[in-house]
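With one protein chain removed, the remaining protein chains of the complex are shown where they sit.
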Amino acid sequence: MGWSRKDLVAIRDLDAAEIVMILDTAASLQEIAGRDIKKVPALRGKTVVNLFYEASTRTRTSFEIAGKWLSADVVNFSAGGSSTAKGESFIDTARNIAAMSPDVVVVRHSSSGAAALLARTLDCAVVNAGDGAHEHPTQALLDLLTVRERKGHLDGLSVAIVGDVAHSRVARSNIHGMRKLGLSVTVAGPPTLIPPFVQELGVKVAYRLEDAIRDVDVIMMLRLQHERMTGGLIPSLREYSRTWGLTLDRLRAHARPDVLIMHPGPVNRGIELSPEVADGPYSVILDQVAKGVAVRMAVLYLLGGSKGGDQA
Amino acid sequence: MGWSRKDLVAIRDLDAAEIVMILDTAASLQEIAGRDIKKVPALRGKTVVNLFYEASTRTRTSFEIAGKWLSADVVNFSAGGSSTAKGESFIDTARNIAAMSPDVVVVRHSSSGAAALLARTLDCAVVNAGDGAHEHPTQALLDLLTVRERKGHLDGLSVAIVGDVAHSRVARSNIHGMRKLGLSVTVAGPPTLIPPFVQELGVKVAYRLEDAIRDVDVIMMLRLQHERMTGGLIPSLREYSRTWGLTLDRLRAHARPDVLIMHPGPVNRGIELSPEVADGPYSVILDQVAKGVAVRMAVLYLLGGSKGGDQA
Partner (left out) sequence: MGWSRKDLVAIRDLDAAEIVMILDTAASLQEIAGRDIKKVPALRGKTVVNLFYEASTRTRTSFEIAGKWLSADVVNFSAGGSSTAKGESFIDTARNIAAMSPDVVVVRHSSSGAAALLARTLDCAVVNAGDGAHEHPTQALLDLLTVRERKGHLDGLSVAIVGDVAHSRVARSNIHGMRKLGLSVTVAGPPTLIPPFVQELGVKVAYRLEDAIRDVDVIMMLRLQHERMTGGLIPSLREYSRTWGLTLDRLRAHARPDVLIMHPGPVNRGIELSPEVADGPYSVILDQVAKGVAVRMAVLYLLGGSKGGDQA
């Protein structure tokens, strides 16, 4: 089976076979990172535009490196202070970029649905690099790849996702991806940060950290966004950290000795993760970053090299 | 005849044959945009620096893509917040850049004359990407190319340029280019936005939209700059839009059925153009953007590849 989608907007849209195809492609491409000459001609003569409406140097850099290793031309279009400042709408800007014949537009935007809108509007491939609280599909894919490599497989694994689940596109993409691949998922966090009806996505809910992390194979700690910290959704940072922060003591007391600790970064050290945990032997955080380049190479390769395919 | 100029500062400097040479070169290069592998080695080993003193991600991106498709190394030098902030003069910054041996410097600056100053000062090729209210030559060239392809020729065509003609480098470059190629040009707009003595450039002036757009082949609507909107030069946005905005009704009532609607972008929707017109069948706005890459490839190719040539 070959890849047939024009875009990667949401993990929710994919079936298990498509997710596995991206993971397998990433797994085979990731050895490029270890080569003396990190360059393959796969996307030579293809143009990738990073259209970023939110500051995210880290994700943008990951896509840029992925594109360059595949020999694509990568162009960064940061929307701050330019046409946007001149009052141009998102979709007008995007249509303009598209008129310059890119093969792939990678978009990050603060509005949920921005990537889907772009995918419907543009003829070229669109990759969602995070849209509001909706999805961040390449993050979920790199998380899955990290777990699969560390554990050797994904079958029957259990994952706890802890923190601000309600506002997290990372959690949303991971929940969809993990459920599709048969992992069992428990979400946990203060009631104000757990979305209502989340059980309908096939996940369990825990209201105590200890319950969430007991006997799981993976603990994914979410970043507490600064805007939540001051938005009245948690009583105080100290309170949040005391109740939901993962410390080495808690980890040793309640989690399995072979548990993996993940975090999408950037970490608020001392809030959701203690430094000992973030930098400790359980942590695979930097491995996630490395896998990020591999996953983005895979996505650019599958979408940027595709001819035709379905147009929606 | 070969290309002999070191720089492209102003359409006013070119003769008709030179303009046509750029258009012909762009016409032959534009098929690259449709290729599976958008890459030719024409400028391999050449360095293009985008020296932008005004935010313009769109034009910068167009030059960057053009350069990369020609295999040039493209370096973006955004002047905000750097040496400029440290008090370095424009010409000192430019001399420093030039000391790094670029082949082409593409400059955008808010001061009229900045590009000419640079062209006189630097040994490398200088391309004006817009200098104050002076000129924006590649915009006029892409406009001419768009019209030529849509109409099949340029001979004897008539164009209306509508809006803030007085402050528009786009209008100025187009007036020079169109007059040199024998098109007839009518400018129209509120009296405060029509430059005195504009007739001496060989154009007609209309003071009503209806008069301007009647029987012309092309209507070029200019962007109303935000600074004009609040500068007392127009009574109000609503008034401007009611008098000078191009709506579908007005278009159908007064213009020819085969008229082309152009706009340099970004469009103020609902001000100079109604959305139905901007997105309608008369509009060639996105075609202009696509031709922009072709024209910039042509300019970089002619200037960046030229050996010797006249040094002023």
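Here the chain labels run A and B in written order, and each chain numbers its own residues starting at 1.
Just so it is clear, a residue touches a chain if its C-beta (ideal position, glycine included) is under 8 Å from a C-beta of that chain, and two chains touch if they have at least 3 such contacts.
These figures come from a predicted structure and were not determined experimentally.
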Contact with the hidden chain (one of B:Trp3, B:Phe63, B:Phe77 or B:Tyr301): B:Phe77
Given B:Arg12, B:Arg95, B:Lys151 or B:Arg179, the one touching the chain that is not displayed: B:Arg95
Listed residues A:Ser4, A:Thr57 or A:Thr243, member touching the removed chain: A:Thr57
Positions on chain A contacted by the hidden chain, ascending: 33-39, 55-58, 61-62, 64-65, 68-69, 226, 265-269, 286-287, 289-290, 292-293
Touch residues of chain B, complete complex, unshown partner: 44-47, 49, 73, 75, 77-79, 81-83, 85-89, 92-93, 95-102, 307
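One rule holds in what follows: only the chains that are shown with their structure count from here on.
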Centre distance in Å when chain A and chain B are each reduced to the mean of their C-alpha atoms: 40
